[in-house]
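Apart from one protein chain that is not included, each protein chain of the complex appears where it belongs.
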Amino acid sequence: MPLVQIEKDRCKGCELCVRACPQEIISMSREINTKGYFYAQVVEQPRCIGCRLCAITCPDVAILIRVNGVSYRFFAY
Amino acid sequence: MRAGAIHYFAYPITPQTEVAEYLARRMPEVGGVFLQAESEVAASNMIFGAASAGVRVFTTSSSPGISLMSEAMSYIAAAELPAVFVNIVRNGPGLGGILPSQGDYFQATRGGGHGDYRLLVLAPSSVQETVEHVMLAFDLADKYRNPVMVLGDGLIGQMMEPVDFSSVPTPHPPDKSSWATTGCKSRKPYLIKTLFLDPQQSEEHNRKLAAKYDEMRKHEVRFEKYNIDNDCKVVIVAFGTAARVCKTAVDELKRNGLRVGLFRPISLFPFPYEPLHEISETGTVHALLVVEMNTGQMIDDVRLAVADRKPIAFYGRQGGMVPSPEEVLGEIHQLI
Partner (left out) sequence: MASNLIFQCPDSMTDAITHYCPGCTHGIIHRLVAETLDELGLRERTVGVAPVGCSVLAYNYFNCDFLEAAHGRAPAFATGLKRARPDLIVFTYQGDGDLASIGTAEIIHAANRGEKFTTIFVNNAIYGMTGGQMAPTTLPGQVTTTSPFGRDVQTCGYPIRVRELLSALRTPAYIARVAVHTPRHVIEAKKAVRKAFQYQVQGRCFSLVEVLSTCPTNWGMTPIESTQWVQDNMVPYFPLGELKVPEEE
């Protein structure tokens, strides 16, 4: 099951990933990060399909994605 | 090219376009780069780009073009990049004309662009000296990592004189791998920038540049004393073409037994204040005559050097008019 890691303190709360996620499993937290932004967080990790759209649309490279399998095309998406 | 400078970016402007025309043919023959830019603004910024790669690079232009290049000169000085600018000065201001002038003295010596920076400025008064100064300019540009200007004028720029190249040294450009942006293979990336938003860093940088200019003041002052000995009555102060004319006048006066000498600044920045001050101190000298092809610019520096020790007269021709030895003689006779 893919693992989406959102680096809390890199997030600027722009919410682009929330809209990008086809599974709609990302939402904004109620706490703020060190910069004072409500940061994005994955609320239903098991439903993630590893499509990487959240990471692709994140302007701040705040999202890392890990999978068990191997992606045959690193980056080139 | 003898200085190992085979990268040239320029824009046509009378009276110096012959340089570009010559290099358009020659550079390809030596595997160099010749590029005619769309403007002097672009040409001077190409100089920045090429200098960042660590190559010896230069441009030649004339007064209005130099004005357009002044922004880049400020950036190149701030970025501490070596580059050579040759200004074959023409009469101004505005479009002016295409005849020789020294009306760019302030622009050259006070820096035509913004901010606390200086150009090291050399002023030749013959074709031979121009050759030597261009060679020297590249060495000084590398030594201080600062733009250097060779300040000629329309007359020197268009004159033909025999040149002895044997005195021209073979170039030894220093290693620039500690800063040249040539790809960060096996090292950390280099950054060449001039943006300093933090005031402390900006002040630090300004003082670093200022220290460099002090070094220049210590080591790079150049001048010529012509017929100046300890019983000179009047000393003429002139540079470039004006100095050449005054030499003829001095020779004439010498034949008539009149003790008149010529002090010729060669480095306009750093200006030779001390040596000129010493001369103005000598008892027999009772007046100085500044001769320029402008309405009086170098005279400010002469005043700083002389510091009211002795009276200073001024004689200037403008608009491309070149003073004649006879006119200088006329001025001298009024002083003696």
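When the chains are written out, they are named A and B in that same order, and each has its own residue count from 1.
Everything that follows uses one rule, which is that a residue touches a chain if its C-beta (ideal position, glycine included) is under 8 Å from a C-beta of that chain, and two chains touch if they have at least 3 such contacts.
Note that the structure is predicted; figures quoted are calculated from it, not measured.
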Which residue of B:His172, B:Lys193 or B:Lys218 touches the chain not shown here: B:Lys193
Touch with the omitted chain, as defined above, among A:Ile32, A:Ile49 or A:Leu64: A:Leu64
Of B:Met1, B:Ala42 or B:Val221, the one touching the omitted chain in the full complex: B:Ala42
Residues of chain A (touch criterion as defined above) contacting the omitted chain: 1-3, 9-10, 12-16, 19-20, 37, 50, 52-53, 55-61, 63-71, 74-77
Where the missing chain touches chain B, by residue: 7, 9, 33, 35, 37-39, 41-43, 45-53, 55, 57, 71-72, 75, 181-186, 189-195
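Convention: only the chains that are shown with their structure count from here on.
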Interchain centroid distance [CA atoms averaged], chain A/chain B, Å: 60
